[in-house]
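Note that one protein chain is taken out, while the other chains of the complex remain in position.
When the chains are written out, they are named A and B in that same order, and each has its own residue count from 1.
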Amino acid sequence: MRSKFVRIACVLLAVSVLALPMGSILAQDDGVTLIIESWRVDDADEWNDVILPAFEAHYPNINVDFQPTINTQYSATLGTKIEAGTAGDLIMVEPFDYRLEMYLNGDLANLNDLGGLDNFSAGALSAWSTDDGELFGVPLAAVIHGFMYNADIFAELGLEEPTTAQEFLDLLEAVKQDGQYVPLAMGTADGFVPGLLGLQLAGQPYWRGEEGRLALIDGSGKFTDQGYIDAWAFLAAWADYMPDGYQAVSYPDMQNLFTLGGSAVYPAGSWEISIFNQLVGDDFAIGAFPPPVPEDGADCFINDHMDMGMAMNADSQHPDEAQLFLEWLGSAEFAELWNNALPGFFAMSNHLVEASDPMVQEYAGWRANCGSSPRNAYAIISRGEPNTDSELIRVTQLVMNGEMTPQEAGETVQAGLASWYEPQMGE
Amino acid sequence: MTAGLSRRNQPNPNKPFPTHIMVFLAPAVFVYGLFMIYPLFDSLRLGFFAQVTRGVEQFVGFDNYITLMTDDAILQPRLLNALKNSFLFFAVNMLVQNPIALMLAAVLSTKTRGGLLYRVLIFSPAILSLAIAGFVWRLVLSPLWGIVYDMLKALGLGAYAQPWLGLESTALITLALISAWQFLGIPMMLYYATLISIPNDLFEAAYVDGATDWQVFWRIKLPLLMPMIGIISLLTYIGNFNAFDVIFALKGADAGPNYASDTMMTFFYRTFFGSGFQKADPHMGAAVAGTMFVILMAGVLIYFFIRRRVNSYEF
Partner (left out) sequence: MGWKSDANKQQLRTLTPAIDWRHLTTKILKHWMLIAFALLSTAPVALVIINSFKARRAIFRNPYHLPTAETFDLVGYETVFAKSQFQVYYFNSLFVTLIALALILLFGTMVAFALAEYSFPGNNLLRLFFLLGIIIPIRLGSVSLLRLIDSLDLIGTLWALIVVYIAGGLPFAVFILTQFMAQVPGELKDAARVDGASEYRVFWLILPIIRPATGTVAAISIIPMWNDLWFPLVLAPGEATRTVTLGAQQFMGQFSNDWNALLAALSLSSVPVLIIYFISSKQLLQGLTAGAIKN
């Protein structure tokens, strides 16, 4: 027993001594290595195989390492690493106020003097700028929300794309009456589904996109306005058409339900185009329509959301190389590579890239006819607590679960916002 | 007798601290002190400070704690909700996991064919990553693909099939039961190790006198298990009051719906690291952790107090 223990201890010691220098050997490299922090585990292949090699071909002495963190842990790990000074050089950032605090705290570098910024529209840049126009992120990609549907089921049941909310509900009712398929592949188990794929997707026409978003910011619009109440009422009506027990149906469940051909309609983001292309293949045809409007003849609005930007760590050891990379993100080459590698994520520079995927064309085509607006609580009105974005997610989940009325939802969110946001404090 | 204070000797204050005790303690105290205690207390300190401007902190005493407990708009209701849920999570595990573990250990500690296999199998979920446990339970309990739904329907109990993980009323208890399932093997192994360490001669006589396994367990083994029951109860308290992984894996940091599965740890996580647009607040987060520390410490002190009173059970 004793000799065995000693033997094991010796082996462990020997292994440790041998392995000690290994870490430092592996860390060594020629030239400069830039590390990208990101929450997009999904895109690791595209970055590593397509995008980064193209950049490295221009700059052989720069090596870029895409190091994504599982998205649920991104905020916590990034915050910890930034605080301790061990974060990567390039940091993928969510838009608007999501990482604003990090810039104001001096953790992200100012990018106003970066070259190639004229490749972006002022609107795109504003999503990563302070209120005073200080830029801290280069726009990477936008996503568009809309419904996808199983065109085979539509053909089988003789259904057409709806344009109004009533037509939408009638359509779901028809699928329900038929009884073979779940009308709407959706569940509320994951909070972002009701929040993002419910309210932000389908609510835009109700608060008229930018008009409503800006009115909330300047205080002239309130969450108790009829448009918001109607939007929640519309969502509450979906409960009849989601699968039984939808309260415990998760986001992957809905994806699987739809892609296995079990349901007619799916509330989608454009990011799902490439996922579904792969999963569905030739099993059935997929069509898409923008969010239905409240009544016949009303204007169309879509959630066209600046989704990802790239910032630079203020403490980066290689700021010059990092800036070269950020400038390259505005190039036509990057836009081309990006749009082809990640269909459904739309590069945000002004370079015109022809999309080959018909579904991507469809989604992008809505921009011509519908008003575009990002998620309505991402700028300014989520800066205090209770923050409006989290509250919208919480109450929408409750409304869709049938545990809160649209009226209560509006009052709850409005009261929360008015408790700290000056322009909403009212008389 | 060689140098050293046996536990039967009273310490002599005039004697220098014996070297061999130092040798036994030093490595652990060093590693644990440096990589655990130092970072923890360095961070708990944050609870008594507030950020004035960038990089400038100010000592504010108990202000953060007072805000945490009196801000009736957000923090206090969340704190009370999380406290209630944490105790419930602990209670479910204490009442379900602990007795079952004891029962299984008692059975396994008697001569059992295939006992090793049973032990390893029952222990095996504990080794799984939560990604597996989460995937499986979501699948099994899913209204779409769940076998539990099919089984209930087959038994004519379809009406009882509920989306347990998604309802405010049942989400937390379901999570607690999943946790009890996953870590059942840990208390079981500890009870088992204790039971097989009981010298045989303590109960051989009873067997010779015709006592059953049941009688031997109740009259002889259970009293000897008391210290371990105390230890495991304390560990159950600490472990489940700190429950995080299962909730985070299945319900995310926002512990929905409507914070129905929010425990002290998820509350701490959101406060300390931020979540969505909720900004990370290390100072308030440290105050939440400090509050947890006080509550858990109270449990630990109660344990030490009781242990001292019933010390006579040790053999």
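The rule is simple: contacts are C-beta pairs under 8 Å (C-beta built on N, C-alpha and C of every residue); 3 or more make two chains touch, one makes a residue touch a chain.
Since this is a predicted model, take the numbers as computed values, not measurements.
Trainee: Determine which one of B:60, B:107, B:173 or B:220 touches the chain that has been left out.
Mentor: Going through B:60, B:107, B:173 or B:220 one by one, B:107 is the residue touching the chain not shown.
Trainee: Considering the complete complex, identify which of B:102, B:190 or B:260 is in touch with the unshown chain.
Mentor: Touching the chain that is not displayed is residue B:190.
Trainee: Touching the left-out chain: which of A:80, A:405 or A:419?
Mentor: Looking across A:80, A:405 or A:419, the contact with the absent chain belongs to A:80.
Trainee: In terms of residues, what is the contact footprint of the unshown chain on subunit B?
Mentor: The list for subunit B reads 1-11, 13, 17-18, 20-21, 23-25, 27-29, 31-32, 34-40, 42-44, 100, 104, 107-108, 110-114, 116-133, 135-137, 139-140, 145, 147, 181, 184-186, 189-190, 192-194, 196-197, 199-201, 204, 207-208, 210, 213, 227-228, 231, 235, 238-239, 242, 244, 265, 268-269, 272-273, 282, 285-286, 289, 292-293, 296-297, 300, 304, 314-315.
Trainee: Considering the entire assembly, which residues of subunit A contact the chain that has been omitted?
Mentor: Spelled out for subunit A, the touching residues are 1-2, 5, 8-9, 12, 15-16, 19-20, 23-24, 26-27, 39-42, 44-45, 67-71, 73, 76-77, 80-81, 83-86, 251-252, 255-256, 260, 269, 271-272, 275, 279.
The rule is simple: only the chains that are shown with their structure count from here on.
Trainee: Please report how many Å separate the Cα centroid of subunit A from that of subunit B, as a whole number.
Mentor: 36
Trainee: Going by the contact rule set out above, which residues of subunit B touch subunit A in the complex?
Mentor: 54-55, 73-74, 138, 141-145, 149, 161-168, 248, 252-254, 256-259, 269, 273-280, 282
Trainee: Note which residues of subunit A are touching subunit B in the complex, please.
Mentor: 72, 75-76, 79-80, 83, 97-98, 101, 104-106, 187-191, 243-250, 253, 256-257, 377-378, 382-383, 385-390, 393-394, 397-398, 401, 403, 419
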